[in-house]
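Below is one structure, written out as structure tokens; comments come after it.
Note that one protein chain of the assembly has been removed; the remaining protein chains are unaltered in position.
Chain naming follows the written order as A and B, and within any one chain the residues start at number 1.
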Amino acid sequence: MSGVEWIIPILLTVITAATPLVFAGIGELVTEKSGVLNLGVEGMLLVGAVAAFVTATVTGNYFLAVAAGALAGAFLAFLFGVLTLSLMANQVATGLALTLFGVGVSALIGQDFVGIPVDALPKLAVPGLSDIPVLGPVLFGQDALVYLSLFMAALVSWFLYRTKGGLILRAVGDSHNAAHSIGYSVIGIRYLAVMFGGAMSGVGGAYLSLAYTPMWAENMTAGRGWIALALIVFATWKPGLVVVGAYMFGGITILQLHAQAAGLDVPSQILSMLPYLATVVVLVLISKDESRIRKHAPACIGKIFHPAA
Amino acid sequence: MLLKIEKRPEPSRKMVYVTPVLALLLTVVTSMALFEFLGVNPVEALRNFFIVPINNKYGATELLVKATPLILCAIGLSVGFRANVWNIGAEGQLTFGAIVGGGVFVYFHDVDSVFLLPIMIAMGALGGAIWGGIPAFLKTRFNANEILTSLMLVYVALLLLSFLVHGPWRDPDGFNFPESRVFSDSATMPVLLEGTRLHFGTILALLAVFGTWIMLAKTLVGFQVKVIGAAPKAGAYAGFSQKKIIWFSLLFGGALAGIAGVSEVAGPVGQLLPSISPGYGFTAIIVAFLGRLHPAGIIFAGLLMALTYLGGETAQINLGLPVAVTGVFQGMVLFYLLACDVLVNYRFRFNKIGKVTS
């Protein structure tokens, strides 16, 4: 192959690999920005994946399927909210328990749906534009959820930094006592943020079971929820950087597979370490500016809020 | 709102003991409904989860075998969590400890000496501490968040172990299957009770629990951990070094996870395998918080968590409940335990003037 055309399929692969991470990462970012740490992303991804898959097989309607994924994720997040926000349970432990729960529940729901194929989410084809060399298929030949993931990242970025709602959300995450004393409902806002995070993870799960690998199998997320959590730290709580991180992580994963297929003489286990090591290295490079991180990291993350009577 | 949650002036001593019982009762009630729904006799199901696994000597020792790595990791993590050091990479530290400790045997497999096992344990602790030290270094030197670095290092350690047992450390007589040699007797944890798998690692876990208890209660560094965790500004004012505590927490947690790793491979596993832990390092995070970061609590939490795993196996064998049900059941038990903890620090109050219920 000549020119730059060889890069198209690689880019397409990277985009599909990164999209579930973008959804889960952006959702959890909003949750964390409100001052709540929900480590149950893996569980929410899985229930989203199974709910979407079951709905798609039963109804054949992808819109409903994605909505079901979002609802399922939001419902699990709501459970998390009840425990951590209303009953003030420890967020780290509850999040981990949520993952155990989500893995189990999704497997139970999905047990009759193993080994059933479903048509992949259709790719949009923009007439004319999709035929542009190189850029066409990459920019204009994706399925709707890919565009939605990027749109949501932009929307969240705009919301957090350009709207009053975003300001309030950040205030709640940075200083819940101050936000409370001005009269905002800290708990109510956090419920919304937590459930938004769950819904986004649910859509990320739907992307897995409908587009990335259109099928249902137990535990099919294979640890992607954890990567999404790490990406938020990596992105120093900035939505745009979550997208960059997800694409970088996906990109290195794909490149190491290419390197293997091309016959590179390095043990595959060592190559497989690359995405993780690269994430650490980049984090180290961007972490030196302490003040910048402090500006974006929610100060109250993980802390329990109880309004002083 | 009719019901209000009100902070207690002081944590309730009574509730510390009442809430686990309450949580257990709620679990029993809810899970009975769940099992009924799944078409399983609820009493039988609960009996299989909680009683059958440990109703004989062997089962009871198995509970300790299963809880040992959980307690070791959790007790180490709890120190960090108290100081707000978010080490979530105990799984990686456990794995690297097993690599370094087990590696001693791989290279000195023909040595028959009473010193072999102690050296392996020491090297396991060192390995875990090294793997925990990397996030500490990156945090104190480059301000890199330890949540990310410790988690990423988990995957690196797992892949490293996979590389070693698939390649250089393979058993030369093992038909190139990915396993190390089986550890010799002098490289194996002594069994404490004939006919069971209860091993010396459990004693190490208990020593770690008591040691940590004393450290937190009696030593300066324990005091610093608590102060920096509860009030970082006060700690700084008192001249305590935040960096020192970060180093201490991660090295300490890493070392104990490393000991857990080596006590698994030199104990019930008996060799290095591509995967040596079913996620003990992650489960230990739950155990630490479930035990309220207190050494005694962690013992109970570790035993309870181990029991649900054993119970899940028994329920599968005897009742044909799929493993997915174990996950749901575990999630439920944990939810209730965590939720009921609210009663320790808070009380419910109905919005009628003057009426207080606790």
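Throughout what follows, a residue touches a chain if its C-beta (ideal position, glycine included) is under 8 Å from a C-beta of that chain, and two chains touch if they have at least 3 such contacts.
What we mean here is this: contacts and distances are computed from a predicted model.
Engineer: Just by its UniProt name, which of "Glutamyl-tRNA(Gln) amidotransferase subunit A", "Thioesterase domain-containing protein", "BMP family ABC transporter substrate-binding protein" or "Fe-S cluster assembly protein SufD" is the chain not shown in this complex?
Structural biologist: Answer from the record: the omitted chain is "BMP family ABC transporter substrate-binding protein".
Engineer: If I'm reading the header right, one chain is hidden. Which shown chains does it touch across the whole complex?
Structural biologist: Over the full assembly, the chain not pictured touches A, B.
Engineer: Looking at the full complex, which residue from A:Ala107, A:Ala230 or A:Leu283 touches the chain that isn't shown here?
Structural biologist: Touching the chain that is not displayed is residue A:Ala107.
Engineer: I'm checking contacts with the chain that's been left out. Which of B:Tyr17, B:Phe177, B:Phe210 or B:Tyr237 qualifies?
Structural biologist: Within the whole complex, the residue contacting the unshown chain is B:Phe177.
Engineer: Hey, which chain B residues sit against the chain that's not shown?
Structural biologist: 58, 62, 65-66, 159, 162-163, 166-168, 175-178, 182, 197, 264, 267-271, 273-278, 309-310, 313-314, 316-318, 320, 322-324
Engineer: Against the chain that's been left off, what residues of chain A make contact? List them.
Structural biologist: 6, 9-10, 13, 17, 20, 107, 110-111, 114-117, 120, 208, 212-215, 217-220, 222-224, 253-254, 257-258, 260-265, 267-269, 272
In this text, only the chains that are shown with their structure count from here on.
Engineer: Using CA atom averages as chain centres, what separation in Å is found between chain A and chain B?
Structural biologist: Distance between chain centres: 27 Å.
Engineer: Tell me, which parts of chain B touch chain A in their complex?
Structural biologist: Residues in contact with chain A: 5-7, 81, 138, 142-145, 147-149, 151-153, 155-156, 159-160, 162-163, 166-167, 282-283, 285-286, 288-290, 322-332, 334-335, 338-339, 341-342, 345-346.
Engineer: Mind listing the chain A positions that touch chain B in their complex?
Structural biologist: Going through chain A, the ones touching chain B are 79, 82-83, 86-90, 92-94, 96-98, 100-108, 111, 218, 226, 229-230, 233-234, 267, 269-270, 272-273, 276-277, 279-280, 283-284, 287-288, 290, 293, 306, 308-309.
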